[in-house]
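All protein chains but one are shown in place.
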Amino acid sequence: MKILSFSHFIHEGFESIFKNKSMAFASIATTTVCIFMLGIAFLTMENIEYNVENIETGINITAFLDENMIEEEIDQLKGIILKSPQIESIDYVSKDEAMKRFIGDENLPNDPELLNDLKEDNPLRASFEIKLRNNKDEQVVIELLSKIKQIVKINTPKEAMQLLINLKNFIQATSAVIIIILVVVGVILIGNTIQLTVHIRKNEIRIMKYIGATDWFVRWPFVIEGLFIGFLGTLIPLITLFFTYNFFVNIFKQALSINEESLISFMPVLEIYQSLVPAALILGLGMGIVGSLIIIRKHLRV
Amino acid sequence: MKILSFSHFIHEGFESIFKNKSMAFASIATTTVCIFMLGIAFLTMENIEYNVENIETGINITAFLDENMIEEEIDQLKGIILKSPQIESIDYVSKDEAMKRFIGDENLPNDPELLNDLKEDNPLRASFEIKLRNNKDEQVVIELLSKIKQIVKINTPKEAMQLLINLKNFIQATSAVIIIILVVVGVILIGNTIQLTVHIRKNEIRIMKYIGATDWFVRWPFVIEGLFIGFLGTLIPLITLFFTYNFFVNIFKQALSINEESLISFMPVLEIYQSLVPAALILGLGMGIVGSLIIIRKHLRV
Amino acid sequence: MIILDNVTKIYENSAVGVKNINLKIKEGEFVFIVGNTGSGKSTILRLLLKEIEPSNGTIIIGDKDITKMSKESIPYFRRELGVVFQDFKLFENKTVFENVAFAMKVIEESPRNIRRTVPNVLSTMGLENKARCYPKQLSGGEKQRTAIGRAILNNPSILLADEPTGNLDPKTSWDIMKVLEEINKNGTTVIVVTHNQEIVNSMQKRVIQLKDAKIIRDVVKGGYEE
Partner (left out) sequence: MIILDNVTKIYENSAVGVKNINLKIKEGEFVFIVGNTGSGKSTILRLLLKEIEPSNGTIIIGDKDITKMSKESIPYFRRELGVVFQDFKLFENKTVFENVAFAMKVIEESPRNIRRTVPNVLSTMGLENKARCYPKQLSGGEKQRTAIGRAILNNPSILLADEPTGNLDPKTSWDIMKVLEEINKNGTTVIVVTHNQEIVNSMQKRVIQLKDAKIIRDVVKGGYEE
């Protein structure tokens, strides 16, 4: 390919956009819309995943220890349990700490007499609070713990917590499915639009071939056009989302009365964009170019 | 319009679909995809809303009562509070019941001695468990309750529960936004496709006008074509979703290990379809017809 | 009666289509419009069809000023015209039969009438064997004859034919001119744009010659002159 032709291709590619405004508009709009939806799904999913991690951090298994254990034994046992790969960390809660927490429990009325009684003759057990790396390993860990003699009782997360986790898994799975669907949808819709725009210009392609153009001479302007349209159609939604993200986050925060102390928090947009931008570019640009090339093929056979 | 012409319009409309297969395919595919996404969003949202209702039922405010109240006073107070329109129901939990629950609390080790002590000199307070009609009224109700002298302490839902609610609100709001976006997207994409297909046929429209066709003579076949394409493009995703719904519900149930006892349950598809089908038809058919009519307009001015 | 009163057409790119044209064509006349390429012949036909609007002047057809016609009555006005376009303007997605028949469908004729009339016109045009072909399966002359067939189908009161024999061999051209003469005898005003010297010379009809957007000659029984 000569340099001469290259400048011709660029010129042709851009001119074609300006001379076929309605086609270019349709293609850009379609790409924009697809990437926009993908972006929203992506931002939503990333935030949910982020919060799932936050919340899962709060979930742990409590293993109550035999009353007769001495501190050394406890340390030793802790070391042993920690070797399990499913476990992230273990917090030891002594009898005293347990009582402090118990008193702090708002369900108990502030009856100083009773509390004193309780403190003196502490009936509560010391325990390990065990954090899992992955919530799915719960059953495995419980099984493991129940084999240890010194552990007399195991408490697992409450149903509400479990529900929360299930729900979040559900949302995560749904989001993943939605993103896959959106990508497929994007491929179909962008492909469709390219098909129609190429259809409109099939005569043009034929004429070029009849007067001696090589296949690549025909293709290059389409590639450049696809590149530009794909680029615009990716850039518009990415920039829009970038600048409206905080706005929408604030709306949500207000709507849900989420404040600083709340467990729900939002990821910074820049962090999400590290994975969204390449994904969007592949879909937008890739489709634009590969799509045109595939669809032009059948018209080149003349 | 003569009957003669009507059969002509139907014939033309259908013939045009078969003679412009790639255009018809593009339009049907675009509509299918849009309605499909809308359908998924709708099914998801409806199910979440359904479950939100289920779960919110479990959330209530606990109001602890002055120790010196006698049962009559309690009944009276209960009656007064129940008058508040925000409150759905009130459960009275006596001191004894409270203790029973306390003992049942698994966080306490089974120390029979202590438990006996506690039972004899019951330090726990009697309380009202108050269910709200709408979770948003929480603050109002708390304010109301705190004005009542006999209520010494108010417990609001735990953070995890609150989080759950917030999260669900969040999902609901997001779903609503997603559905609005999808409708807008559908309008843009279907409109785009119609624009391109009409663009391909603008010569045809011109020629018709030049040989004396009235505007409606030109429009009718497009209307019928739009009707048919919109109908197919709505029917395909609706039927697909209808028959795959249970399949996907089962996948989700398995993935999240949801069993019969779980709080999460799924709506029957028929119930959801009562609102989805009309919405989809309006979008699919309406767009197909109105879209073509609007876009044809500019080509009719010859 | 067709009257062009001081009609000027300047196109958007300021190309001059026709300039200060004054012209009267009586009902039932047979008129040739000749002239150099680009002299404004097609422009006149397009003005008569209301495909384009004059920049200036009045055009009266029958008793109506078509420059002031309401949007709604344009289709009905056009049905009185039969037009052979220089570029044929056939429906790419319709067969020869359907292309011709469409002119009858537009005026909501019964399918029975259509099935009876169209084959006659196709055989007049020598297209019996091509009835089921699409335009892209036709030779240049076959397309042209399809376009003529569609134009004459409804016995229009005015027939505008732009270069109707440009893609036809001399013999077929003569056949077509015979058909146009026949239609003219039945009362249709016929306006033919042509470059065919031989035909103009031998038919001795009214000849209007254009040059550079103006009428430079208008003779009642004339020939083709450069």
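Order of writing sets the labels: A, B and C. Residues in every chain begin at 1.
The definition used in the following text is that contacts are C-beta pairs under 8 Å (C-beta built on N, C-alpha and C of every residue); 3 or more make two chains touch, one makes a residue touch a chain.
These figures come from a predicted structure and were not determined experimentally.
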(request) Taking the complete complex into account, tell me which visible chains touch the one left out. (result) A, C
(message) Can you say which of C:47, C:118, C:133 or C:147 touches the chain missing from this structure?
(response) C:133
(request) Could you tell which one of A:80, A:176 or A:302 touches the chain left off the display? (result) A:302
(message) Take the complete complex as the reference. Which residues in subunit C touch the chain that isn't displayed?
(response) 11, 13, 15, 34-38, 41-42, 86-87, 132-133, 137, 139-142, 144-145, 162-163, 166-173, 195, 197-198, 224, 226
(request) Could you list which residues of subunit A touch the chain missing from the display? (result) 2, 4-5, 8, 16, 19-20, 203-204, 206-215, 217, 302
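Rule of thumb we're sticking to: only the chains that are shown with their structure count from here on.
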(message) If I average the C-alpha coordinates per chain and also across every protein chain shown, which chain's average lies closest to the global one?
(response) B
(message) Can you tell me which chain pair comes out on top for contact count?
(response) A-B
(message) By mean C-alpha position, what chain is farthest away from subunit A?
(response) C
(request) Let me have the rounded angstrom distance from the C-alpha centre of subunit A over to the C-alpha centre of subunit B, please. (result) 22
(message) Distance between subunit A and subunit C based on Cα centroids, please, to the nearest Å.
(response) 67
(request) Starting from the mean Cα coordinates of subunit B and subunit C, work out the distance between those two points in Å. (result) 62
